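Heads up, one of the protein chains got dropped from this complex, but the rest are sitting where they should.
Naming follows writing order (A and B), and every chain is counted from residue 1.
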Amino acid sequence: MTPGIRVTAGTIGSIIDLRTARTGWVHSVFTHAVNLELGGEMWTVVAHDGHDAALTVRLSGVVVPGDLRLRIQDPVCVRSSHVRAGASVIDTRTAVRWLPQMYDVNLCGLGGRAFELEAAARHVAWEGSWTLADAVAGALECGGRSDLEEAVRRAVGRGPGLTPAGDDVLAGILAVLTAPGVAADCEPFAARLRAALAPALPATNEISRALLRQASQGHVSRPVWELVRSVLSGRAAAASAPARTGVLATGATSGGDTCAGLVAAGRLLSRSLEGIEA
Amino acid sequence: MKSLFAEDLNVINVGLQGFADNIVAAGGSVTQLSWAPPAGADAALGRTLAGLVGHPGVEEANTLAYARYLAAQPRLVDLVLARDAIAGLAEGQRRILHSGPPIEWADMCGPQQGAITGAILYEGWADSLESAERLAASGAIELDPCHEHGAVGPMAGIISPSMPVWVVQNTDHGNHTYCNLNEGLGKVLRFGANSPEVLDRLRWLGTEFFTVMQTAVRRLEDPDLKPLMAQALHMGDEVHNRNAAASALLFKRLTLALLGAGLDSGAVERSLRFVAGNDHFFLNISMAACKSMSDAAHGVPGSSMVTVMSRNGVNFGIRLSGTGDQWFQAPANPVDGLYFPGYSVEDAAADLGDSAITETNGLGGFAMAASPAIVQFVGGTPADATANSRRMLSITLGANPAFTLPALNFGGTPAGIDAVLVADSGVLPIINTGIAHKKAGIGQISAGITTAPMPCFNEAIAALAATLRPEPGGGS
Partner (left out) sequence: MTTSSRYYPNLYKDSVSLMTVSAQIMSIDGIDTASVVMASATNIDNLTEAGLGPFDVRPNDLLVALSGTSEACEEALTEADDLLTKTASPGDTGAVAAQPITSIQMAVARDPSHNFVLVSVPGDYAAAEGMKALRLGMDVMLFSDNVAAADELRLKTYARDHDLMVMGPDCGTAIVNGVPLGFANVVRRGPIGVVGASGTGTQEVTVRVHQLGSGISQALGTGGHDLSESIGGISMLHGLAALDEDPATSVIILVSKPPAAGVAAAILDAAEASAKPVVIIFLGADPSAITRNGVHGAAYLAQAADMAVALAKGQRPRGGDIAVSSEMRRRLTDAARGMAPRQQFVRGIFSGGTFCFEAQLVHAADGITAYSNTPTAGNHTLERITLSQDNTIIDMGDDEFTQGRPHPMIDPSLRDARIRQEVDDPTTAVVLFDVVLGYGSSLEPVAGLLGVIGTSRAAAKAAGRSVVFIGYVCGTDTDPQPRKDIVAALQAAGVLVASSNAEAAAWSATVITERRKVTP
């Protein structure tokens, strides 16, 4: 095994457990991210400037995941806040846990904010994402079970990207349906969507599958969380611009596709929950 | 156990070497520990220690304390008279601060008694050495550790009301810390000298020098200390025993601040010459900056992070973040060093001063890799200096990315001493130090390396364990 390095993690994801011992292997390797498969969970190691999410390990200092010299199938084990991947060790003892910031929902003006988001994302998203988003949202609102299953089946694994565009759309929709303040009211939608999603998941890749599972439980990345917050809490346009930029900058079309889902779900919300104030 | 069956066995062997040899002979994988009974071979304390290993409450507390330490941003904001900054030295109080943990006058070492006597004369509370000593011995003067008043002082570490003190503020946490002025080398108060020449210098420092420096500090364009110290680490300093680069960097800033300040040029010249002639001028500011960083980490219930290491020439004292104001003391360890010609270990005072606050914050001996010159005093090589820094990583919570050491591949300096790791591993925090002559007023006779004594850490973890609520599911 190539000699490894020792690094420190500065921040860890919202639900990641580094105290219970477990073993696994390196699933995939990119320059700025490495995915670790650990007992059915997909953990992602990112550089200092990467995004926090539910199961991320964000390194501190100038080290990037590529410096860990990992290869696919290298053994991984976790013990006592240390992660050994290949021959490298990540010390997470003093890592701070990112916890998404809670907020109050203000649905007044939601339609307008959805419109703004759509305008910003229109040319970033894959062109097919808008139709997929509308189809799923429409099926949630007025369709039966088979309509929803069909719409979901058409979206999962569909379109360009490491995380296919259709998956990002679904993740965006789920991010809204599970957001604090509206999750209780949206649970019927979320439950139906989860049920429709389950049989369709094998149609996409493992990384995207893992992200969809997390999203369906309400666990999204920090930029997505911030963007949903800005849309649902009614923050002024200027304040929400950085959140929007952060998401839109993700991947080639990935961020835009997520926004397509956010927009469709936002509109669904504002139609379905008319009269409900935060 | 069942999950173990699916893994490759990788054994840690604690005890007889033969078992490890057999595992290797049988084709297995094993690490042999160089084990010795921890916690001073006290079996009961050893069990208490075991209960702290992997304790979730302690780990959480340490993460919080360490984060506050990392986030600290010490800034040199002022130079004022001690009485105007430290409540305990205010008008009407007869109190003198000293380095190290609490100690009675009668037990103090020669240099510290000499320095207190000198301070009493400086304050005008007595007019002869004999009457000053009588006054000190009588108990009429309160003698407190600097640390108990938010301050630090090197060597004897004496701060009295009329002395100027640097004021450092940690702008992240908001706390303030103080330290006195460095008088230079040779016959100085901090080594216990109290002759008229020493007092004259103190008076000048407290008047003309004070006025010039106060103006300079208040006009500093860049008062942030962390970047200055980080830069000094790349220039051969470790900001405890080697401060020449940091002092030169500071000199630049002070000089620029004095340009156009409209002060008397003679006073400015005398002051700047004084600063330029003292390669340890920055030490006192370094100490105040360090204290402001570790003070931010102090006071987190359950945290085993060490926030104070300090000596008074007799005892070594530490404090933990999670045990409040309690001191844990033990006789200081001997210093391994090289004596200047004409002196030997019989002449040495025990380890003295608050300057171990630098090691407490990952600098000084912990940053030895940046400043290997000191290992020559113990017959070592630069590789030993790097190894010393590296070894400290096994007893710290992490490495401070703000203070990188080129010799560690620009890794951060080991920082955040964890008392549990010290007690468990037997690895002692290492300190770069100077040694004073045990008679007051003679000065420094050696430099070298020492370690913090283990009994302090044993006592500290016992006290910490007593503060913790029992975990659900036992295990202590």
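Convention: a contact is a pair of C-beta atoms (placed from the backbone, for glycine too) under 8 Å apart; a residue touches a chain by one contact, two chains touch by 3 or more.
Since we're looking at a predicted model, the values are computed, not measured.
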Residue of A:R84, A:R153 or A:R194 in touch with the missing chain, whole complex considered: A:R84
Sole residue of B:N22, B:T207, B:Q231 or B:S344 that reaches the chain not shown, by the stated touch rule: B:N22
Option touching the unshown chain, where B:R94, B:R270 or B:R390 are the choices: B:R390
Residues from chain A at the interface with the omitted partner, ascending: 19-21, 23, 75, 77-80, 82-84, 89, 91
Positions on chain B where the hidden chain makes contact: 1-5, 7-19, 22-23, 25-28, 31-38, 40-43, 46-47, 49-51, 53-55, 379-381, 383-384, 387-388, 390-391, 394, 421, 424-427, 473-475
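Here, only the chains that are shown with their structure count from here on.
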Rounded Å distance between chain A and chain B, as computed from the means of their C-alpha atoms: 46
Contact footprint of chain A on chain B as seen in their complex: 3, 6-7, 54, 56, 59, 62-63, 66-67, 397-399, 401, 411-412, 416
Chain A - residues contacting chain B, complex: 8, 19, 21, 23, 60-61, 77, 80-81, 91, 93-96
